[in-house]
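Scroll down for the structure; my scribbles are underneath it.
Rest of the complex left out; these chains stay put.
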Amino acid sequence: MAVRKNSKWFLEVLGPDEGHLHGVKTVLLSKDTAFQHIEVIEFGDYGRSLVLDGKVQSTERDEFIYHEALVHPALLTHPNPERVLIIGGGEGATLREALRHRSIRRAVMVDVDQEVIEVSRKFLPEFHAGAFEDPRTEIVIEDARRWLETHEDVFDAIIIDLSDPIEEGPCYRLYTREFYDLVTTRLSPAGVIALQSGTVAAHDLLNFSAIYRTLRTTFPTVWPYTAAVPCFGLPWGFQVASKERLSEPYSAGEYEGRMGGRINGSLKYLTGALCAAQFVLPKHLLSRIESESRVIEDHAPLYIYH
Amino acid sequence: MAVRKNSKWFLEVLGPDEGHLHGVKTVLLSKDTAFQHIEVIEFGDYGRSLVLDGKVQSTERDEFIYHEALVHPALLTHPNPERVLIIGGGEGATLREALRHRSIRRAVMVDVDQEVIEVSRKFLPEFHAGAFEDPRTEIVIEDARRWLETHEDVFDAIIIDLSDPIEEGPCYRLYTREFYDLVTTRLSPAGVIALQSGTVAAHDLLNFSAIYRTLRTTFPTVWPYTAAVPCFGLPWGFQVASKERLSEPYSAGEYEGRMGGRINGSLKYLTGALCAAQFVLPKHLLSRIESESRVIEDHAPLYIYH
C-alpha cells in the first residue's frame, strides 16, 4: 500500500526551484553536533544513508560510485602513492578505497567532527568496512585547515571529501585559493589531489567552474571529470589536480594496468576504460570552465544554495 | 521572497520512493489528448518544458543534451544516412538534430498524437527551430507500429524518441521484441537505430538492461551508452543498434572527423571525443546487462513505475 511506505519523505533542496525527494523508511539518527546536523536515514530507494545539514552525502545503494570515482583516478595518476591525507570523509569509505592501494603506507584522515565518525562506526559498517582499524590509518579530529597550517607532514595524495560549501557549515574555507595554496605546500613533488566539486547540471555550473578556475591558480594540471551518482539528484563533478605539469590523462589500457597491479580486491564502478573516459567532458562544460573567471578566495567564498 | 517563487511545484515521480521537484513559474498548457496528458510548464530551474503523462520530456535548459545524445551517435555510426525515420519525437528537436546531417534526403516523423506536435509548434519554437518546415520533412500522425506494418519504406536510421513505457500510455508496445523485429525489416542493410532506454541509476536498472537484452535478440550489434540529462533527475541510458555486425564504436578522432564533415552548424553537447567516451559503461552496468535475461515481449511488456 503506497501510503504505508510513503507518508514520510526527505526533501533535499538542490536549488531555489529544485529538490530531490525520497521516501523514508526510518530515521536511525538525527542530531546536532557542534558543527552540523547529522542524520542517518533509511531511504526506500537508496537504503541507509548519511545526511549532513540536509544534504545526502552517500547511500548504501550507490556510495561505491562516489567513493571509487573520488579516490582512484587521483591515486592511479600518481606514480606510487605511499602517503595519503583524507580531508573530511567521515563515513570512512574514502579511507576504505584509499587503503586498497597496496602502495599506501600511511593514511591520515582529518575530520573536524568526531561525531560523524562515531555515527558512521555505529550505523554504517559497510561504508568503512574495517578502514578505521587498519594499522596504516591515523584519525585526527581537527579543522583540516588548521591541521595543515600546524603540521609539516607531506603527502603524495590529498583527497578532499567534503560537504558542499554552505554559509553556516564547516567546509566553505576549504574551497578557497588560500586553502589550495596551503594544500600544495603539503604535497610531495608529484603529489595529486582530488575533490568533489558540485553538480555539473547545465543550469547550475558556477560551483564546478569556479573550483576549476581556483585550482588552476595553484596547480599546473587540473583535470575535471564527472560521474553519475544517482543519490545526488544531479550529475556530479570532480577534479584531479597535480603539482606536476601532466599532458593529459592516461589511456584506458594504462589505467587498467595500474588498477590490476596496485589495487586490492575488485572495484564495482570503475574500469580502466571508464577512468580514462570520464575525463572527456561535454562541450558545454568545456566552454564553461574555459570562460570562467571567478576565483574563490577567503574574502569572497562561494556558497551553494541551501 | 522564496514563497512567491515556490508555492507552485511540479513533482515528477521517479519511483515508488523517489521524486524530482521543480518550482513552477507558470503553466502554459495542461490538457488531455486522446492519448495522453500534455503540459507545457515554465519551470524556475529548467525553463519552458514539455511534460507528457507527468514525465518531463525535455526542457529549454538541457534539451540539447538529450537530443544530441539521442540522434548523432547513431547517425554518425552509419556510413551515409540518407533516409531517417523518427518515431515519436513530438517536440521536433530530434528532427531538428537529424536534419543537420547533410546526407539526409528524407526525414519521416511518425507520432501518434497530433496535439503534441501542435503544442510544440505553438509553445516550443526553439525546440523544433524550423524543422517541421524543412522540405525533407514528412509528418505522419499514426501509431508508429501500425505505420511500419502498413508501409514498406526503408530507412538508413530509425530514431525512436518515445516516452517511457507506462501501462496507460501510448508507447509500451514500441518497446517489445516484436516491435524491434518489425523495425529491423524497415532498415537498409547498414541501418541503425537509436533510442532512450530509461534510467541507469544503480537501484533501478531493469528497464535499461531488459531493453538491451531485447534488442540483442534482434540486432547483432547493440551499443548501450549513457548521458547526464539533468532534468530527468537520474542518469540516463541510450542504445544504438545496428543491423550490421560492428566490432566496437569508432575512435574519438573518427567521430570528430565525421561530425565535422557531415553536420551543419556546431553542436553544444557532443564532441567526437565524448561520442566515443560515452559508450564506456561503468562496471556495474556492464555486469547488469550481461546477466540480464528478461526479454520484453508483447505478451509480457515492461512498464516503468508511474
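Residue numbering begins at 1 within each chain, and the chains themselves are lettered A and B in the order written.
Going forward, a residue touches a chain if its C-beta (ideal position, glycine included) is under 8 Å from a C-beta of that chain, and two chains touch if they have at least 3 such contacts.
All values reported here derive from a predicted model rather than from experimental measurement.
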{"item": "Total copies in the full complex, given that 2 are placed here", "value": "4"}
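Simple rule for what comes next: only the chains that are shown with their structure count from here on.
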{"item": "Size of the rotation, in steps of 5 degrees, that lays the CA trace of chain A over chain B", "value": "180"}
{"item": "Distance between the centres, which are taken as Cα means, of chain B and chain A, whole angstrom", "value": "32"}
{"item": "Interface residues, chain B side, partner chain A - complex", "value": "2, 5-6, 11, 15-23, 43-46, 61-62, 64-65, 199-204, 226, 228, 230, 233-235, 252, 267-271, 273-274, 276-278, 280-284, 286"}
